[in-house]
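For this depiction, one protein chain was excluded, whereas all remaining protein chains were kept in their positions.
Order of writing sets the chain letters: A and B. Residues in each chain are counted from 1.
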Amino acid sequence: MATETTSAAEASAPGMPQLDVTTFGNQIFWLLLALVAIYFVLSRVALPRIAAILAERQGTITNDIAAAEDLKAKAEEAEAAYDKALADARAEAQRISAETKATIQADLDVAIAKADAEIAAKAAESEKAIAEIRAGAMEAVTEVAKNTAQEIVAVLGGKADAKSITSAVTARMKG
Amino acid sequence: MEGDIAQMGQFIGAGLAAIGSGAAAIGVGHVAGNFLAGALRNPSAAAGQTATLFIGIAFAEALGIFAFLVALLLMFAV
Partner (left out) sequence: MADEAKSGGGLEFHPMDQFIVKPLFGEAGDAVHWYTVTNVTLWLALAILAVIGLLVLTTSKRAVVPSRGQSIAEMAYGFVYKMVEDVTGKDGLRYFPYIMTLFMFILCANFLGLIPMSFTTTSHIAVTAIMGFGVFFAVTILGFVKNGASFLSLFWVSSAPLPLRPILAVIEIISYFVRPVSHSIRLAGNMMAGHAVLKVFAGFAQVTAVAPVAILGVVAIYGLEVLVSAIQAYVFTILTCVYLKDALHPHH
């Protein structure tokens, strides 16, 4: 066992392969090659690229936050403008509504007055017509009564003059 | 092979050296346990000290690895 280390180059020996000095040169050579390769890959390609990506993301985030702030301010402005417009419109609407109401009231009043006048005129006319009709009717009735009385008197054989009949009918009709 | 007293000495020595690994385990447990106790007492400060924790564990463990190395050297290299 103790002497086996010296012959550790025999690959199947159960000694510690880590202490096999004959392979050190090989490992060190390839390790240095690998480390240099990784170093160049990292320092030339990977690290600048990742740094650029991270910086770009940082920039994008900052820009986006600024843009969001901007948009928020704009939205607030727009909201204020909207509120103002809404209030204006409401006042305008109220004003228009009041004006319209007043106009309509005035129109209505005029129309009502006119209608009243017309109605009054119509009523007077109608009354006049009724009075005329009544007078017409009375005359006709008197005529009919005179004629009838004359006829009746003639039938009865009497001879009546128009004058006495008229006065008689008039007296009757007054009674 | 039989009756080789030097080899017996090697193995006994390697076994004794391996005890050092257990001692390192005690050390690592001590570090981690104390860290945990401190971290539970003041959790806000714990996050910044994990690096220190690992450094402490690494130092404690290195000595255990030395014992392990001595054991291996006795087994294979002497």
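Here is the rule we use: a contact is a pair of C-beta atoms (placed from the backbone, for glycine too) under 8 Å apart; a residue touches a chain by one contact, two chains touch by 3 or more.
Predicted model, so just to flag it, every value in this text is computed and none were measured.
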Write down which of B:12, B:26 or B:65 is the residue touching the left-out chain.
-> B:65
Pick from A:45, A:67, A:81 or A:173: which residue touches the chain that isn't shown?
-> A:45
Spell out, residue by residue, where the missing chain touches chain A.
-> 1, 9-20, 22-35, 37-39, 41-43, 45-47, 49-54, 56-57, 60
Where the missing chain touches chain B, by residue = 1, 7, 51, 54-55, 57-59, 61-62, 65-66, 68-69, 76
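Here is the rule we go by: only the chains that are shown with their structure count from here on.
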For chain A and chain B, what's the span in angstrom between their mean Cα positions?
-> 80
For the complex, which residues does chain B have touching chain A?
-> 6-7, 10, 72-73, 76-78
Can you list the chain A residues touching chain B in their complex?
-> 1-2, 5, 14-16, 19
